[in-house]
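Below you will find the structure I want to go over with you.
The complex is shown incomplete by one protein chain, all other protein chains being positioned as in the whole.
Up next, chain A:
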Amino acid sequence: MSSTERRGCALVTGASRGIGAATARALAADGWPVGIGYNSGADAAAAVVAEIEAAGGQALALGGDITDSAIADSHFRALEERFGTVLVLVNNAGLRRDNLSPQIKDDDWDAVLDTNLGAAFRMTRRAIPSMLRARHGRIVNIASVVGLRANPGQANYAASKAGLVGMTKTIAAEVARRGVTVNAVAPGLIETDMTADLDGELLKVVPARRPGTPEEVAACVRFLASDDAGYVTGATLTVDGGMSA
């Protein structure tokens, strides 16, 4: 039985735009009903839902601040009621509050760690019991090349993304014997709203000499969420035009 023949669905956090939206579209194209998690972009999330439905898929917009500890349960309950067990979780929601370390305020540290890492943990913790029972599950954490190599000005972001890589490996080992895989994708410079302010300087350290696209990241997530990736777990797949090579 392939994943999409099982009664289940996918949840992508931060899916109203950028990598999250591209990932939601890719998973929907594979037959998954998809939960579109968003915080402030209600219109953009509705547009992603409409696009997926127009292509013959199913999607549900799920609004809320993922630093709210109750949000994981409310998202999962809404999806379970509508589409069944969440068998694919993509922890994509994230934010940046860049500054050189002496100028990172406690709030900037806490917000980045809690959104990028804490919320991903809470979502994962909520997802796992049902996946264990289903003897199938796919969790993909969107990390960053910055979790693997230095980028001055992003100590908080780097810590959160390196934390995701460590969390990925550990939870992967905990649940591997139940058919549940946990992997990370580490994008480099990707053309999204989130990176629009980054200047061309960063491109100089990208061997491919071009930014990646959200669809190129989504393609990797789609593979890791598929049945074909059943023996890949605890891995971090870089999608960075060679930046970390």
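The working rule: contacts are C-beta pairs under 8 Å (C-beta built on N, C-alpha and C of every residue); 3 or more make two chains touch, one makes a residue touch a chain; residues count from 1.
In this text, contacts and distances are computed from a predicted model.
Per its UniProt record, the hidden chain corresponds to "Acyl carrier protein" from the list "Nitrogen fixation protein NifU", "RNA polymerase sigma factor", "Acyl carrier protein" or "Peptide/nickel transport system permease protein". Across A:175, A:189, A:217 or A:237, the single residue that touches the chain missing here is A:175. In the complete assembly, the contact with the undisplayed chain comes from A:132, out of A:113, A:132 or A:162. Annotation for chain A: contacts to the undisplayed chain at residues 129, 132-133, 174-175, 177-178.
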